[in-house]
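All protein chains but one are shown in place.
Here the chain labels run A and B in written order, and each chain numbers its own residues starting at 1.
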Amino acid sequence: MLQTDQYNINIGPIHPSTHGGLHVEAVMDGETIVDAIVHVGYVHRAVEKIAESRTYTQFIPYASRLDYLASHLPTMGYVQTVEKMLDIHVPERAEYIRIIMGEFSRIASHILFVGSLAIDLGATTGFTYCMRDREKILDLFEMTSGQRMIASYMRFGGFAEDLPEEFIPAARNFLKNIPQMFDEYNHLLSGNEILQARLKNIGVLSAEDAINYGITGPNLRASGVDYDLRKAEPYGIYDRFAFDVPLGEKGDNYDRFMVRLQEIEQSGRIITQALDQLPEGEIRAKIPRIVKPEKGLEVYHRIESAKGELGYYIVSDGGEKPYRLHVRAPSFINLMVLPLISRGGKLQDIIANIATLDPVLGEADR
Amino acid sequence: MAVNNHDEEILAKNNIIVTTFEKLWNWGRSRSFWPLSYGCNCCPIEMMASGAARFDIARYGYEVFRAASRQADVLVVAGPITAKMKPAVERVWAQMAEPKWVVAMGNCAVSGGPFVDGYSVLPGADTIFHVDVYIPGCPVRPEAPFQGLLELKKKVEKQ
Partner (left out) sequence: MSEYDPQDMLQELQQQMGEKLVIYQDRFFTFLHTNPGDLLALSRILRDKYGFNHLADLTAVDYIDSHGSFEIVYHLYSIPANRKIVIKTRVPANKPEIDSVFPVWPTADWQEREVYDLMGITFKNHPNLVRILMPDDYVGHPLRKDFTMRGRENVTN
């Protein structure tokens, strides 16, 4: 037997495939990974400390910048947390529009997931197709708020402004094209032999490990655990919509990929129902001019973000600024299992594993 | 012996262009920047969008995003530079070969952006680099890096 040494290879933090500033130190024995040490914190922007010197309303743009790929979802989580603290009842029309914007954000995030998975594995064309489709959703966002990606469109009690007239026809048009979009992705990617060889049976995460390590979102459901906060603990008006929760079986990379593809379809279903049921009415509830939750009140509110369970823990001291604001970031916790699923694999599998765990480093580091 | 304008016109009509080595050099460099694919945050997503099909940075010749710092000549600082990232960026900058330029893209790179009063974001890329072009925005629209790189092109042509 040859005696071999172990050596460390650094992947990142400046690397085209690390989804931001992620640094993975791969301990290799030849071609096999013995361990993967994950270093985060390269995008730590001190958001939790900054929150203590901003008013509750001033923090809304910061909430949007947490998960910037699906930015309506973290904004929705934040405004709902404060609405819980102030006991504000949001008007019906605003609730429906929140669902629509939230689910479009989820679709945009999953489309980008497919695109960046494709480009990480070397299939650049997949990336171009996905960016083309994502642009259509960004057009919808721009129509409503003027901003493409990070639209801090929600406010406490509803929205800043109502939807423009051209939004609903454009939204329905996008939804009509989803089947064609899927055809293209399936032809190009899911049925592709090379992609299947690179994703199937690689990066397997068992259901037990997933729950123990606090994994949530599509990663958890790909391991077979049926836990979606939209069904388990419905917030907003999610209990009025009929949709399925796609589950995986083995918890490998391919399952994580397929679960997200199927979630796009389910989100399309939710948006169609919301557009059909959208009532007329007020767009924003009356809220106090200065937002000051009562002293000593603390709330933990969580939503099903595109990446998993996104939670906000806010403690109030009776003032205009939060005493403590903590964000439970799904990407931060999902990255914890990267060493677990990479051990014993090859170096290129780390890239596939990172891509299918779908971390957003802005959210992970906050 | 210098060539005056009148002579230049006559030569040009006969398909002969007279120029200096520097002008030729700068003409080539300015029309094919190879940006380093660096960025961690919201702004590089819009940079990716500018490279994708709708906005298509390839029209201007700048689509060659290189990951290896030896092969790139423009460091587009897209996003905030945090305390932990600072040594990595400085190292990558040192590894880049001359000539090289820096474009600060986004409010965080220009001045620290909304996170400037935090404890971990540097107040702008110009604390560690000499920045050639500043592109403001939060996040920048994908058309903005076009204007920024075209400004850089004008700057390099005059070098």
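Note that in this section a contact is a pair of C-beta atoms (placed from the backbone, for glycine too) under 8 Å apart; a residue touches a chain by one contact, two chains touch by 3 or more.
These numbers come from a predicted model, not from an experiment.
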item	value
Option from A:F167, A:F182 or A:Y323 whose C-beta touches the chain left out	A:Y323
Residue in contact with the excluded chain [from B:R66, B:K86 or B:K155]	B:K86
Contact with the hidden chain (one of A:V225, A:I303 or A:V360)	A:V225
Among B:V102, B:L122, B:I135 or B:L149, residue touching the chain not depicted	B:L122
Residues belonging to chain B that touch the chain removed from view	83-84, 86, 112, 116-123
Contacts of chain A with the absent chain, listed as residue ranges	40-41, 44, 46, 48-50, 53, 84, 211-214, 225, 227, 232-233, 299-300, 302, 309, 311, 313, 315, 323-324, 326, 328, 332-333, 335-336, 365
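To be clear about the criterion, only the chains that are shown with their structure count from here on.
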item	value
Geometric centre distance via CA averages, chain B-chain A, whole Å	31
Parts of chain A lying in touch with chain B, wherever the complex brings them together	13-16, 20-21, 41-47, 49-50, 53, 61-62, 65, 68-69, 112, 127-128, 131-132, 134-135, 138, 148-150, 361-362
Partner chain A, residues of chain B touching it in the complex	36-42, 44-46, 48-49, 52-54, 65, 67, 69, 79-80, 82-85, 88-89, 92, 114-115, 117-121, 138-139, 141
